Every structure is written in structure tokens, then in C-alpha cells.
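Complex shown without one protein chain; remaining protein chains in place.
Showing subunit A:
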Amino acid sequence: MFRRQFLVGTVALTLPTSSLAVSPAAAQSMVEDLVDDVNAVIASGASEQAMIDQFGQILNRYADVPTIARYCLGVDARRATASQMAQYTDAFQDYIASKYGRRFREFVGGEVRVVGSEAVKSWVEVETTVLLRGRSPLQMDWHVSNRSGRNAFFNFIIEGVNMLLTEREEIGAMLDRRRGSIDALISDMKAV
């Protein structure tokens, strides 16, 4: 507890007030709320489907899903119609909630803790550690920005594995498999 306050304090003192839109302290405080919600889901011992639903709500509250979705579609986002984009973004949100929500089951008995935060480029990186039962802890970094108009995370990195980069490749592969059809991609994503 002391360490956390100390870290926030040092960051606030050493950083000059810059054009940085989101302050490390504000970003960290957002991730602390997020982590509380995540820990509540882990501790609830709920069914897999319930965990996926709750993770979907966490994404709604804390993530900039439209930006993440658009980035993962890559250059193909430019040729998508507005209606396709809206459907794709919805499907993407469910896809992420389901894919990562299912992994939450493996976190049961563990918890996430906030370690500290620092400004990186135009955003703030908040470092957390995922403590797991009987395994080495994992480092999980959250990238927080307010360029969507509110404080929200747009990426997370688990032990160096960057969600945006990894999902951009996966969505690209899904699209290739459907010979570039965005409509087919949307229906595939709903099936995951």
C-alpha cells in the first residue's frame, strides 16, 4: 500500500506538466478500478459463461474497443462500410470477451496487483502483476490513453505478448481465410 502511494507520488513529482493528456496517476487509478473488477470476477468462481459476460462488461467500462477493433482490422478498415464497421466492432468486442474471458478460469485462486505507472510516448503504461496459484507471476502492462475522449486502455501486454499485434495478425488470417470478405469475417467472429 505504502509502495503504491510512494510510486504515484514520485511519478507525480518528477513528471513536468506536459501536453500529456492522461496523467500517470489518473491512468493508474483507472487500472486500479479495473483490477478490482477483474479480481472480483476471478474470486467469484462463476461459470465460464458468466465470466465471459463479466469480462465483456469490464471491456465496455474500461477499454476503447472501437480503436482496438479498427487497429486489428488494419488497412481493410478503410474499405469497410459504416454498417460493416459497426457490426464488426460489435463482433470484435464479443470475440475478445470470449477469447480472454475463458482464460480467466485459469486465474482462479490468483489475483492481479498494480505495481506502478509511467508515461510512454503519448500514453501511460500501468504495470500489473498477475499472481497465479503454483506458478510464476506474470507481468501484465496496460496502455491507457484519453484520446478516445475518456480514459481507457487500448492495449495490454502479457509477458511481452502484445494484444494489438497478436490480434491484428489473427484477424488478418481470419480475413485471408475468407478471401477478404468482411461480412464472412463478421459471421466467423460471432462463431468464436
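Couple of notes before you dig in:
Simple rule for what comes next: a contact is a pair of C-beta atoms (placed from the backbone, for glycine too) under 8 Å apart; a residue touches a chain by one contact, two chains touch by 3 or more; residues count from 1.
Following the convention adopted for this analysis, contacts and distances are computed from a predicted model.
The subunit not displayed here is recorded in UniProt as "Phospholipid-binding lipoprotein MlaA", chosen from "Choline dehydrogenase", "NADH-quinone oxidoreductase subunit NuoE", "Phospholipid-binding lipoprotein MlaA" or "Aromatic-ring-hydroxylating dioxygenase subunit beta". Take subunit A: the residues that touch the chain left off the picture are 19, 67-68, 70-71, 99, 102-103, 105-106, 120-123, 133-136, 145, 147, 154-155, 159-162, 164-166, 169-170, 173-174, 176-177, 192.
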